[in-house]
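For this depiction, one protein chain was excluded, whereas all remaining protein chains were kept in their positions.
Note that the chains take the letters A, B and C in the order they are written out, and that residue 1 is the start of every chain.
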Amino acid sequence: MNDLSVYAAAGILLFFIGLYALFFRRQLLRKILAANVMGSGVFLIFIGLVKQPGQSTDPVPQAMVLTGIIVTLCFTAAAIALAIRLKELNEEHHSATRPEDDFG
Amino acid sequence: MILADFLLAQPWFVWLILLPLGGAASTFVLPRRVAPIGFCCALLILAGAVFSVCQLTATGSLTQAAGHWSAPLGIVLRADGLAVVMLATTAGVGFIISCYALGYFPARGHEPSRARYFWPLWLFVWAGCNALYVSADLFNLYVTLEIVTLAAVALTALEGGAPAVGAALRYLLTSLVGSLTYLAGVALLYAGWGTVDLSLLSQVLTEDPLSRTAMALMICGLLLKSALFPLHFWLPPAHGKAPAPVSAILSALVVKTAYVVLLRLWFEVFASFDRAMTAHLLGALGSAAIIWGSLMALRQERLKLLIAYSTVAQIGYLFLVFPLAGAETAATVWTAVILFMVAHACGKAAMFLVAGTIQQTAGHDRISQMAGAGGPIGVLAVVFALASVTIIGLPPSGGFFAKWLLLNAALATGQWWYCPVILTGSLLAAAYVTRVLSWAFLDVRRNVCPVSSRVMKWPPLALCLVALLLGLAAYGPVRVALTGAPVTGHVLVEQRP
Amino acid sequence: MFLRDATTCLLLLAAASFFLAGLVGLLRFPDVFCRLHALTKADNLGLGLVCIALIIQADSWHGAVRLLLTWFLVLVSGATIAHLIARKALQQGQTPWRNR
Partner (left out) sequence: MTLLFGHLIDLLLAVSLTVLAWRLLATSDLFKATVLFIAFGLLMALAWVRLDAPDLALAEAVIGAGITGVLLLTALRHLDSGARVARMSGRSGRRSLRVLLPALGIMPALLVLLCLSSPHIRSTAGLTASVIERLDQIGTDHPVTAVLLDFRAYDTLLETAVLLLAVVAVWSLHPVRPIFSPEPISPAQRGLLRLLLPVLIMTSLYLLWRGSHAPGGAFQAGALLAAGLLLLLLSEQRLPGRWSGMFLRLLLAGGFMIFLLVAAGALVGTGTLLDYPGGGASWLLLSIEAALSLSIAALLATAVIGGRPSDRSTEFPPRRKDPAGEEG
């Protein structure tokens, strides 16, 4: 068991926890957090499986995971901007329908 | 002759990546001169695509290692038949959508921000598509998929309404799950075999639990991104609620990117695996997509949602390739699927552009209220009918030729049950198209509708003609598609007893 | 050589005890202000001991300077953040705990 890095196993668990939470949680912010956790899980699998005990880590996966971290950040920023915009639009929609109640 | 040599020597397929990226950055920096920059970029890309097609026919498929670092370390770019046909399709359909967008998003219109941000996002999608078709490196494919997805999501949300932003957010989250699953597969392959290059992997990959898991993960991720039947829930709202040129971009071009990656994986990297069970599963899902998508399209009330569900159905056809690709029918099926993608791109883009023009002139796109579409809408209804000829697959069009090849492959491999599926798909397509046309040609007196600008009328017509003539001039694309294709056998045009 | 390792282990143990004290303070103290008090005092001191322990092991002087810089930055930012949190808590009307 010890030759498969503990981190790769943790990465696999993180991947499935994130996948599960992303489909079964309702708040938008929670889904975005789940996507980030899933991304971290995949990167842990990547470097965890490649790491040989004793040798220096292979630089090519490090560069790939660095690219992955930046891309995940870009997706998170876009998702949050969309979520805020969606909330505003839903509130506009609700506040638009509310005036009649006041007069009704 | 020096000019010809110079033109043939240039690596056009690399220019087709740098050009849209430069265009996107400059349209972002100079928002006031967005339309001219965007249009001349589209023109240059079209010219580049034409040159790369000539280059391919002259010298065969080209490969180039970025920065002269060879395969295991650097990234290899490859312009083989599949890549060049898809580059040319994206360039052609993209150029016509760009012309249409000039009229649809007037720079000085009431909504300058929509026009100002359409062009950079559209050029990023274009760059992502071109980079994806040409790349031969698994991780590089991941990055290009991300560019295409992020730009497509922003384009979907350009409409600004609550449904559009909600659809864009669902599209983003679903694609993110798909990309991360695909990346997990790439991670397993790299951990096992130490390289992410397509050609190297196809030589060195052996079939064992690790590579089978990687294959399963990558295929699931790509299925989610290309919206095959059970995982298609995000596609109709996204394509249905976006502005017309954006829906055309999404349905005609973006949907094909994840599928082309799957095609490369299936025919190159995992070619040596025994995947009978997976192939039949994909075939079954494809058939279910055809039937279910067409039935849902029949029930739609709005024109753009009808076309979006038609996309879900047509994607089903693409997935019939995997069970039908036997030893001797691989070439037939390869050409069939490439022709189908080209025909579907032209036909679907034309349909969405016409729907956009109809929505602009009639003010809405509810099918039931398009009654008596005499006058300006009448012409558009005719163009809509022409565009749907290739979606249904009637004889002169490219769609017919692709379905004909699929039928031959099904009969040659003895899997007869795919024939009724293909034919009912065409029948149902004819059904939901005639449902739209039957409303359009009721003779009900209509008040005069505002005439939209001419630049929004001829692009869909041009696309329809291209899709129609594709069946007649199919030999050219077939020859180009087969250069450097990883398939065996020859094209079975007619079924010898 | 042994003396260096021994002092380092000793210092690390002391630092661990300070961190433990800070943790217990965080869990047991009744209100925000006491917890902030426990955290900033104990943890910063624990970090100081860790830095000193590592400076003994550091092979070059600029490695030692970097460790001191990290400790100094954590001290400054920790104190300011504690102040800001306390100020926000006061604005939200949380009064410090008094033992009647």
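Just so we're on the same page, contacts are C-beta pairs under 8 Å (C-beta built on N, C-alpha and C of every residue); 3 or more make two chains touch, one makes a residue touch a chain.
Values in this document were obtained by computation on a predicted structure and should not be read as measured data.
Partner chains of the missing chain, restricted to those shown and counted over the full complex, are A, B, C.
Within the full complex, the residue among B:V53, B:V85 or B:A157 touching the omitted chain is B:A157.
The omitted chain makes contact with subunit B at the following residues, 9-11, 14-15, 17-18, 21-22, 24-26, 28-29, 31, 64-69, 72-75, 77, 113, 117, 120-121, 124, 127, 131, 139-140, 143-144, 146-147, 150-151, 153-154, 157-158, 165-166, 169-170, 188, 190-195, 206, 208-213, 233.
On the side of subunit A, the interface with the absent chain consists of residues 1-10, 12-18, 20-21, 23-34, 36-37, 40-41, 43-44, 47-52, 55-67, 69-71, 73-78, 80-88, 90-91, using the contact rule stated above. The missing chain lies against subunit C, touching residues 69, 73, 76-77, 80, 83-84, 87, 91.
Definition applied: only the chains that are shown with their structure count from here on.
Chain centres here are Cα averages; for subunit A and subunit C they lie 32 Å apart.
Centre-to-centre separation of subunit B and subunit C, using mean CA positions: 58 Å.
One finds 28 Å separating the Cα centroids of subunit A and subunit B. Shared interface positions of subunit B, defined as residues touching 2 or more other chains, are absent. Listed in rising order, the residues of subunit A touching subunit B in the complex are 15, 19, 22, 28, 31-32, 35, 38-39, 42, 45-46, 49-50, 60-61, 64, 67-68, 71, 74-75, 78-79, 82-83, 85-86, 89-90, 93. Against subunit A, in their complex, subunit B makes its touches with residues 73, 139, 143, 146, 150, 153-154, 157, 161-162, 165-166, 168-169, 172-173, 176-177, 180, 183-184, 187-188, 190-191.
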